[in-house]
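With one protein chain held back, the other chains of the complex are shown just where they sit.
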C-alpha cells in the first residue's frame, strides 16, 4: 500500500501515499497525522477487524475497512473510498487501456463471450461492434474506439473469461 | 477441549469428549462422525470464523460457534450448547461450591459488595443473609446454606469483585 | 427546528434517538464514560465527547459536565432518553438557564408526576381511581410500618422517584418490612439520587395496562392506546404487547379518557405514559405516570405508525400535534433481551459478546445497543436490546417473535432469549392469560430442553478440526477439506 516509509525525528514517521507526503505519530489514544498543511489529532478505537471509531475534534467517524489483493476499501458516512495497492508490474488497474493508436479490449467483468464479430487481420471502423460479453444474464456490447486492424484475438464464442484478460487488440 | 486424541485405523481418529468415545474421519465434503451407536455423514461448509453450514441427510443446520478461555459455545436452531473446556486445576466451573459441611460463597458475577452481614468467627444459621452483591443496578442477596461458622472473609463493603472469586467460607 | 441535539444517555435508547435525529436532518452529539468509548451510541453519533469515569454519578448523571459539553458543541436541545436525567427537574432547569431545550415535558409536570406520592394526590383530586396507598411523604420507618399495618400485608414498597422496578420490594409480613425498606432506599438512592419510598396495597393477579399519552404546547392532548406489560420479573417488564387481550373497545375508550385527563391535569406537553393496574373485574387503578419516552414505546409505534421519538422532538420544538385518525392496526410484541442467566436465577451476565447476529425481516425490529464483539460492563442496565415484531394479529406476531428469537444469536454472555421463548410458547401466553404473576406462576419450574445435542457434539468435533479459512472458490465443486494440511491431534 505504501510507496515507502521512513522514520522522521522524535519517533515520527513519513509515508508517501498517493503522491502526498504524510507525517504521523501515535499518541496516547490514537494518531497525530499531518498532510497538505492540515493536522489531525485523532482519538482511535479499533472495534473489530473491519471497524474503527475515530473522533477528531469531537466529530465522530465510524470507518469500515476491508482489503483484497488489489485495493483497500473504506466506508465513511456512506462514502466508499478505494485506494489501489501498487504492484511492481503495473500502475493502477485499467479496464480498457488505450495508448496512441492502439486499443486493447479487456473483459470488463468475468463472464461469457456471446459473439465475436471480428477476425484477425480484419479492418474495423470506430463504433463497429467487436464482441458481446454476457454476465449475470445481461449482454454488454464492446465497440471499436478507433479505425484500425484487428491484431490479436484471444477468445472465441462461448469462452468463459476473467476480468482484465485482454480479449482483442486493435491497432490503427 | 479434547481429553485426548488417538489415531485409529484407516486415518480415523478417536476423541473422548464429555465421557463419550467419538470416532470421526474426514470425507470429500465434510465429516463422518460416530458415537453412541449413531453415525453421521455430514456435508460441511465453513462460512466464516463463527459460522458453519452442516447438511446431514438433507437436513440443514447452520451452526454459530465462538469460544473464550472457559467454554466453546454453539448456537443451533435457537438452542445454545455450551461445552466447558477442561483445565488442569479444576473440573467444570461451579458458581457456588458446596462440599460436605462447607460452603464457599463465590461472586456470582462481577460486581460490587454492597454489604457484608457477617464477621469472621461468627455463627450463622441456614438462611441467614451473608452478603449483598450489586451489578447492573440490581441487588442480589446471598444466604447461608448451612448452619455453621464463618471461616474466611475476603472482602469488605464497597469492594469490586470478579466472578468466581471466593468471598466467604462457612464451615459446619 | 433544532440544529443539533445532545443525547444524555447510552445504550439502545441513545441509538434510537440518534436514528430519529438523523432522519430529521438534525446533528447528534453523544456523550460517553470511560467504559463506553467503544459503545454503539458513540459509533452512531455525528459527534462524541468523553464525560467521566464509568460510575453513572460521575458521568451520565454528572449534570455540570453534560452542560459543559452542550455549550462546547453548541447544541440547541438535549434528549435525556429514559432513566438517568430524564425526570430530573434540576437538570431541565440548568438547560433552560443556558437557553437549551430539554426534550421532555415542562418541569412542573415532571415534578408533580415524578413525585409518586404527590401524583397520587393530584389523581385523587381528578377522581382517578387509586390503589390504596400512602399519599404523604414519610421518612420514618414507624410511619411506614403503621400504614402497612393499616392497609394489611402483603404490601409493596416503592421509590417515590422510581420507575422500572428499581427500589421496589414486596413485603409479605411485618417482620420483613425493615430490611425491605432499607434495601429499597439504597436502590432508589443509587438509581434516582432520592431515597424516599412509600407503601401501596398489593393487588392479586392484576394486569399492568399503560396508556401512551401525548400533549403539545398548545393545549392538545391525545392517547395512542394501551400497552399491556403484565409479564414482569421483580417489577421489571419482560414482555409487552399491544393491543391488550383484556380490553374491550369500551374499556379502552374509558381508560384512554382517564389517561388523557391525567395528562391534562398537569398540562402535560410531551410524550408520556399513564400506568394502571387492571383488576379481573374490569376496575382499574392509577399506578403512576412516567414523564419520559418509555422503554416499550416501540410497540405503540408498530401498531399506530407514529414515530414517538420524532413526535417528542417536534413537540419540544413547539409544533402542534396532529394525530387525528390514527388507529391501532395489527398486533405488536416486544421482548426485552437482558444480559442475564435465566438458568441461574437471572444473575446479570457481563463480558464480551463473542459473536452476535440480529434477527431481521418483514415486521421485525431490534432496537439494539450492542454489537458483535462489544463488551457488556457491570456499570449499567443489563438491557441489550428490545426485539419488537408486528403481525396482522396476535398469533401471527407471536409466531414471528418465536422465529426471530430463534434467529437471534448471542454467544459469550448469557441472555434472556431462551427464557423469552419459553414464555411465548406457554399456554397461558397463547391464551392471553397474562397477569403480573405470570412468571412466578408459570415459569418457576422451567427446564431447558435442548433437542439438538447430537448435532452440537458433531459441531464441536467439526469446529475443532475445520480448516482455518472460510469460503469456497467460485465455480469449484466444494471440497473445503482439500486445503487442510494436518490436524491438531493434541487437545487444545
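Order of writing sets the chain letters: A, B and C. Residues in each chain are counted from 1.
The criterion applied here is as follows: a contact is a pair of C-beta atoms (placed from the backbone, for glycine too) under 8 Å apart; a residue touches a chain by one contact, two chains touch by 3 or more.
Here the structure is a predicted model, which is why all the values come from computation and not from measurement.
**Q** Which displayed chains make contact with the chain that has been left out?
**A** A, B, C
**Q** If the hidden chain were put back, which of C:317, C:396, C:428 or C:443 would touch it?
**A** In the complete complex, the chain left out is touched by residue C:396.
**Q** Would you mind spotting which of C:233, C:365 or C:426 touches the chain that isn't drawn?
**A** Final answer for the missing-chain contact: C:365.
**Q** Touching residues of subunit B against the unshown chain: what are they?
**A** 45, 47-48, 51, 53, 55, 58-60, 62
**Q** Extract the touching residues of subunit A with respect to the undisplayed chain.
**A** 1-5, 7, 13, 15, 17-18, 20, 22, 24, 26-31, 33, 35, 38, 40, 42, 44-52, 54, 56, 61, 63-68, 72-81, 83, 95, 108-112, 114, 129, 132, 134-140
**Q** Which residues does subunit C use to touch the chain missing from this display?
**A** Contacting residues on subunit C, toward the hidden partner: 16, 19, 22-25, 34-35, 37-38, 54, 298, 301, 305-307, 329-330, 350, 352, 358, 360-363, 365-367, 373, 375, 377-378, 390, 392, 396, 399-400, 403, 470-472, 474-478.
Simple rule for what comes next: only the chains that are shown with their structure count from here on.
**Q** Could you please state the distance in Å, as a whole number, between where the Cα atoms of subunit A are centred and where those of subunit B are centred?
**A** Each chain reduced to its C-alpha mean, subunit A and subunit B end up 49 Å apart.
**Q** Roughly how far is subunit B from subunit C, centre to centre by C-alpha average, rounded to an integer in Å?
**A** Averaging C-alpha atoms per chain gives centres 30 Å apart.
**Q** What residues in subunit B touch two or more of the other chains?
**A** none
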